[in-house]
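Structure first, then comments.
Here the complex is missing a single protein chain, while all its other protein chains stay put.
Order of writing sets the chain letters: A and B. Residues in each chain are counted from 1.
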Amino acid sequence: MSTQYTVVGTRPVRHDGADKVTGRAIYGGDFTAAGLLHGFILRSPHAHAAIKRIDVSKATAYPGVKAVVTADDMPPAPGDKIVDLGEGETPLSYVRGNVLASGKVLYKGHAVAAVAAVNPHVAEEAARLIEIDYEVLPCTLTAPDAMRDGAPILHADLRMKELGQKTDRVSNISDHFRHVMGDAEKGFAEAEVVVEGEFNTSTVHQGYIEPHNATALWNNDGRIHVWCSTQGSFVVRDATACVLDQPVSQVKVTPLEIGGGFGGKIPVYLEPVAALLSKKTGRPVRILMSRQDVFEGTGPTPGSHLKVKIGARRDGKIVAAQAWLAYEAGAYPGAMVGPGAMCVFAAYDIANVVIDGYDVVVNKPSTAAYRAPGATNAAFATETLMDELAAKLGMDPIELRLANAAKEGTRRADGPKFRKIGCVEVLQAMKNHPHYSAPLGGPNRGRGVAIGFWFNVGLPSSCTISVNADGTVNLVEGSTDIGGTRTSVAMQAAEVLGLRAEEVLPTVVDTDSVGFTGVTGGSRTTFATGWAAHDAAQDVVRQMKERAAKLWEAAPESVTCERGVYQSNGHSATFRELAARIGETSGPVVGRAAVNPRGVGGSFAGAIADVEVDPETGKTTVVRFTSVQDAGRAIHPSYVEGQMQGGSVQGIGWALNEEYFMNGSGAMVNSSLLDYRMPTALDLPMIDTQIVEVPNPAHPFGVRGVGEANIVPPPAALANAIHAAAGVRMRRLPMNPPAVMEAIWRKSTSPDS
Amino acid sequence: MAQVYIPGLLRELTGGRETVEAEGSTVRQVVESLGRVYPGLAERLVEQGRLRPNISVAVDGEISSIGLLEEVAAGSEVHFITAIKGGRCARRS
Partner (left out) sequence: MQSKVHVQTTINGEPREFLCEPRQSLLECLRDTLGLTGTKEGCNDGNCGACTVTMDGRVVTSCLVLGVEAAGAEVTTVEGIARGSALHPLQRAFLENAALQCGICTPGFLVAANALLEAEPDPDEQRIRLWLANNLCRCTGYDKIIRAVQQAAREMRGANA
């Protein structure tokens, strides 16, 4: 496939590999500093309560305690100030309110106060002595409940926005929007077969293994230095500056290694608090979250409630589709219902569509992005109904999808037309995959398929490349590396320079040392930072040609460069030979690039899942699983496969087991990794992968970005497989043993269900 | 002339028309020319010289990160999209 390339498409060992297999890599929680103090955050025991009084005197007096802070120590948030902190625009008051609660707590686990002490145990003991009088308020935990008249109101100042217009209605519905294309009513009137259903998905967590952490030093010169694990060092810089009302130049963020994020390590939680504690003590302060804090205080993905209806002609052509989506934002507005609405029918070419989306606040943690945010929930509904439609029409489920698949030029309901996409190619790869035609190999087994779409994003990236005298280069970037992007970025520079991957030495640096770079998220890093590396490498090539021209007393435009060999009028030198002589020419060669790329290529993914459902217990075992995804161009195929496998398994966990199990008073009762059961090695088969390459015509190497779309299909594919195995249609996630068992019982007692 | 797609909720201002043509080589110029033909429309899209927080603009299918400054070619498709920015709902109460 990539025969024209020598580095792109190969599988070199990652540059940070040795550090990560020897334990030498320094993650956020590993950081220490002279004089370090340890912070502890006290969190609300109630899901919804007014804070009447906070008395910190006993904590302050506790031996070993150096400082205590509450929301009163933060600068006041100007009422209507809007900030954009990497995930879209949001009122500053919400960002501050989530960092430390002011006036009210909105979920169990909401941070209220913090203590810095000589060790973490003392800090926790002292925090427990803080006296808080709460007036407990009724809570609302699901979107349907929070939307009803008379529901407990979270934000007295939140006015519902209805179809783009502010209303006077005080509500938990922050926003209701609608996408309309064609005439859905007319379309359904033409439909000969209609399928519809109501679906629910539970709140689930990103589940990264490394808890959030932050160390901050508010230095004596007024500058704040933060060390942490984050998906975006510049987001942390900007958010910390905003919350503390400081100019961005006063904050320096050094991103340390990060132990997983999946979207959940974009928001700031600890950094401003650590900084406030440092300001009060004059010493660096480190705060580490516990696993319970991570579950109860950081971004889960929205629980969601969906009603979807699809109408088709007998020949399989879909003529109308309708969706109603209500997503739980958690404590502050901003559920991922917008992207959900854009993705719900994105895979198909449908003339008549209406989509209503509702962003609803509830008394649960403020949600954060989770891998293709909003799309997995939506695809669970659409792709389950597609399976039902195929059955009703007597069509093969992949053929039905192919007959309706979105292509270049297909218009989505939210407006824009697709450019070159790989939906059809993914479906064809699924159809031709040996898995799709293999025997099931046993009783109580079934096979299901589903596809999914995610946009991917661009956003700014910066990069510099400096040439070393030994013919290697140092690449400086600002994208924190969650899963091997140092290497996928360096490989793109190596391809341009004609070097081996190992000859490009990538470093992720602090916010003082590189140009602005957006978050590692939205499947953008290999796409956008890779693009910056490509452009910076081209800048190096241009300068190297000038140096060669100087050495050879030739005209710069006469110098050519082919795979790292520079030539002009009989002269020839390799990159390495030229690099050794750049000192003779006119000093260092440094290439640079700052990009904000257009030409983002969305990615389609598909899943083929075989399950075995135990008719006695309802337990679903995944016996075979294949993930197919359009990578555009796979820069490092092993790490592309790794994204596909990891996303698939997160989707499997979401489908079969994971959920926030809430009691009636709004407490999560399974906030440990024992009870919040994520898939283990023993729960899974090998995850087969097939990379499809439909190059993104806009990107220098054709990259689309592969981080996210792979999580979208699994829940629906598994629901369809469960139907094939056990004859029951699952409408709710997770499809855990009790849920499947109940569906089996219901079927056996009511013959028409 | 660019082809401008009017979101459902603003079509009351264009007499129900879903697409209209407008002059301009940037989104800002397109909005200005729309405003001249359809009174009130520009104000629903722009506030204090910037796109409103709940509005994004897509030119030729791609959501722009520079908003009003995005270049528009003759024959470009311009979509004003509600509620999405950077993968997360823009919001302001």
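Keep in mind that, in the parts below, a contact is a pair of C-beta atoms (placed from the backbone, for glycine too) under 8 Å apart; a residue touches a chain by one contact, two chains touch by 3 or more.
Everything quoted here is computed from the prediction, not taken from an experiment.
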{"item": "Omitted chain - touching chains that are shown", "value": "A"}
{"item": "Contacting the left-out chain in the complete assembly, out of A:V13, A:V136, A:V170 or A:A189", "value": "A:V13"}
{"item": "Residue, one of A:Q4, A:T22, A:S437 or A:S750, that touches the chain absent here", "value": "A:T22"}
{"item": "Contacting the left-out chain in the complete assembly, out of A:T90, A:S290 or A:N377", "value": "A:S290"}
{"item": "Residues of subunit A in contact with the chain not shown", "value": "11, 13-14, 16-18, 20-27, 29-30, 32, 63-64, 118, 121-122, 206-211, 257-262, 288, 290-291, 482-484, 636, 638-639, 641-643, 645-646, 648-650, 672-674, 678-682, 684, 686-687"}
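Heads up, the rule we're going with is that only the chains that are shown with their structure count from here on.
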{"item": "Subunit B-facing residues of subunit A, complex", "value": "80, 82, 84, 86-91, 155, 157-159, 161, 163-165, 174-175, 177-180, 333-339, 342, 357, 359, 369, 373, 414-419, 455, 457-460, 521-522, 596, 598-600"}
{"item": "Contact footprint of subunit A on subunit B as seen in their complex", "value": "5, 7-10, 44, 53-54, 58, 60-66, 77, 79, 81-93"}
